[in-house]
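Notes follow once the structure below has been shown.
Heads up, one of the protein chains got dropped from this complex, but the rest are sitting where they should.
Up next is chain A:
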Amino acid sequence: MKLVIIDYGAGNIKSIQFAFKRLGVEAKLSNIPEEILAADKIIFPGVGEASNAMQKLKESGLDVLIPKLKQPVLGICLGMQLLCNHTEEGDTKGLGVFNTNIKRFSNKVKVPQIGWNTITNLKSMLFNGISDGEYMYLVHSYYAEICKETISVTNYNYNYSSALQKDNFYGVQFHPEKSSIVGEQVLKNFLEL
């Protein structure tokens, strides 16, 4: 199993690498197209601000490469958001894999949302062995609107997509690498796809 975590300088990828290590899988960090293309599975992480992250993807040509990948790809947090059409954060055009948009939470709730929230209406192999209503750890100010690619729903002021799937592309808003044993199950499921 060749697992690559795309390393484009956006956020805490050490934690994701360690989470796979705890599952007995060594993940390679890379921003080299040949290495990414040769992987069996790909993690597309991201923490921080969307327009900066997109800029970094463009600088390395990864904005063109990522949407064409044929292997299972898992976008995490900002990685998932960048796979969508557009995000309000920095008015940034996304990679357009998921046909939905990213909006900012309203000030009726505390922003950012930080903490453990439930995932419901689960609809993917990614959630094998995970019951509806389990808790995942989330940290974010922007959310993906519900769409036909929604495979998990979370509520914070609104119902929003806490996970998305289209073909070989998976995206999770929560941090499986920080979500205790339930999060580890998601990572295991991804490895088994």
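One rule holds in what follows: a contact is a pair of C-beta atoms (placed from the backbone, for glycine too) under 8 Å apart; a residue touches a chain by one contact, two chains touch by 3 or more; residues count from 1.
Following the convention adopted for this analysis, contacts and distances are computed from a predicted model.
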From "Imidazole glycerol phosphate synthase subunit HisF", "Hydrogenase", "phenylalanine--tRNA ligase" or "Spore germination protein KA", the hidden chain's UniProt protein name: "Imidazole glycerol phosphate synthase subunit HisF"
Option from A:Val25, A:Val47 or A:Leu65 whose C-beta touches the chain left out: A:Val47
Where the missing chain touches chain A, by residue: 11-12, 14-15, 18-19, 21-22, 47-49, 107, 110-118, 135, 137, 139-141, 155-156, 175, 177-181, 183-184
